[in-house]
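Showing chain A:
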Amino acid sequence: MTDQAMPADMLLDVRDLRTGFALREGYVRAVDGASFHVRRGETIGVVGESGCGKSITARTILRIAGTSDDSLAGKVIFRRSSGEVTDLLELPHSGREIRRIRGAEIAMIFQEPMTAFSPVHTIGNQIIEAIRLHQSISKEEARTAAVDMLRRVEMSSAEKRIDAYPHQLSGGMRQRAMIAMALVCRPQLLLADEPTTALDVTTQAQILGLIRQLKDDLGMSVMMITHDLGVVAETAQTVAVMYLGKVVEMADVKSLFRDPKHPYTRALLASIPKLGRRAGEPLHPVKGMVPSPFNRPIGCPFHTRCPSAMPGICEKSMPGKTTVAGGHTVSCFLFGEGDKAEEQSA
Partner candidate 1 sequence: MAGYVLQRLLLVIPTVFVISIITFVIIQLPPGDFLTSYIATLESGGQVVDQAQIDALRAQYGLGEPVYVQYWKWVVGVLSGDFGHSFQWKRPVVDLIGERMALTIALSVASLLLVWAISLPIGIYSAVRQYSPGDYFFTFISFVGLGVPNFLFALVLMWWAYSQFGMSVGGLFSPQYADAPWSLAKVLDFLSHLWIPAAVLAIGGIAGLIRIMRANLLDELPKLYVTTARAKGMGETSLVLKYPVRVALNPFVSTIGWTLPGLVSGSIIVSVVLNLPTTGPMLLTALQSQDMYLAGAILLMLSILTVIGTLISDVLLAWLDPRIRFN
Partner candidate 2 sequence: MNKDKQPSMSRGRMTRRHFTALLSGSVVGTFGLPAFVTKVLAQPTSYNEAPMLAERVSRGELPPVAERLPAEPLVVQPTNEIGVYGGRLAGAGMAPETTNDLQIGQATGLFRFSNDLREIHPDLATGYEFNDDFTECVISLRQGVKWSDGEPFTVDDIIFFFEDWKYNKDLYPATQAVWLLGGDRFGIVKVDDHTIRFTFPQPYPSFSVIHFSGAPTEPYRPAHYLRQFHPKYNPDVEAEAAAAGFNSWQAYFTQMADGDSDSPHYGVSNSDMPVLSPWIPVSGDSQRQQYERNPYYFKVDTEGNQLPYVDYMTVEYTSNAEVMNLKAVSGELSVAGLDIQLLNYPIIRRGEEAGGYTTKLVYSERGSDVCIAFNPLHPDPVLAELYSNVRFRQALSLGINRTEINELVFLGQGTPRQATINETASFFDPKWASHYAEFDLDAANALLDEIGLDQRNGEGVRLRPDGQPLIFQLEYLPQEGPKKEVCELVVKHWQELGLQVDAAARERGYLIQRLDAQEQHATAWHVDRVLERPAYAYSLDGKLGPGGNSIVRYAREWQNWFNSGGERGVEPPQDAKDLRDAYIAWQKTELGSPEYEAAAKRVYDLTAETLYVIGVVGQAPQPVIVRNDIENVFKRDDDARLWWGAANWFWHTLNPEQWFIKS
């Protein structure tokens, strides 16, 4: 296909991804120039407030976002297990090609395992189906594989639970089943869309541990989408911070937490209540509200809420991606106008 040169350890390269929805009220730019990449065996955390476009980004990678093809721009370059490199955006969204990738090479798990499973089919049925979609094996073999996978996700009495309906399982169990279904075809990349948000804290830790362990066992990459910086700190090696459809900062997890650059990232980190915080000490939420997607600000999207906004600059144009350290990029005029070498085309 086109120029898709990609370092060998790179699994997925999202370059200036844009997409949106045409609604009666107007056009919504859900993702507005997001760029990041995922390396093999790496967990990347994608962080942002609700509605910042992180879920849509993940779904657009799988081409199941339900947006129209016209609204797509940019590239999503993926190295398939065959070694072939493909721009996923160029595949027909319901074509055979992308369907072979879905589930088999890139899998996805969701926040609410209750609604993510069909309520009227057993989880076994749904897992077995996932296997048989991509592997031509008999039902019995698929069932064995499914039970194996359920055991791997530490589902107790997996042989019995496989015939359970989703509503018969607890939330944690359902999420385990969900993970089992996603990983049963051994994908290279797991898109985990807030997998633990709906779970209580103990279960949350268990599930995160499970994902981490399976990642290592199976040698896959994980894109961990979350609004919870704690989750990121716990699981990710790299972090991308999204705001209003843009990746505003990307760095490895240590430098991000130690030295956040973008005012938004800083604000986010400041809003986390810290253990040992003195009573009465105020929380520091991010000021203001996320602007309406119909009416996003011109210039830097964050300037309406930014404590360090520079009048006359920030509301005029969009800052480019500036590399501040090795592997640490940020899009903010405080740090420069953007790398000239960047392949920005917008």
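Things worth noting here:
Here, a contact is a pair of C-beta atoms (placed from the backbone, for glycine too) under 8 Å apart; a residue touches a chain by one contact, two chains touch by 3 or more; residues count from 1.
How were these picked? Simply put, all candidates are chains of the complex that A comes from, given by their letters.
Predicted model, so just to flag it, every value in this text is computed and none were measured.
Only one entry among 1 or 2 touches chain A in this complex, and that entry is 1.
Note for the complex: chain A touches candidate 1 at residues 59, 62, 64, 94, 99-104, 107-108, 110, 112, 115-122, 126, 129-130, 133-134, 165, 167-168, 178, 181.
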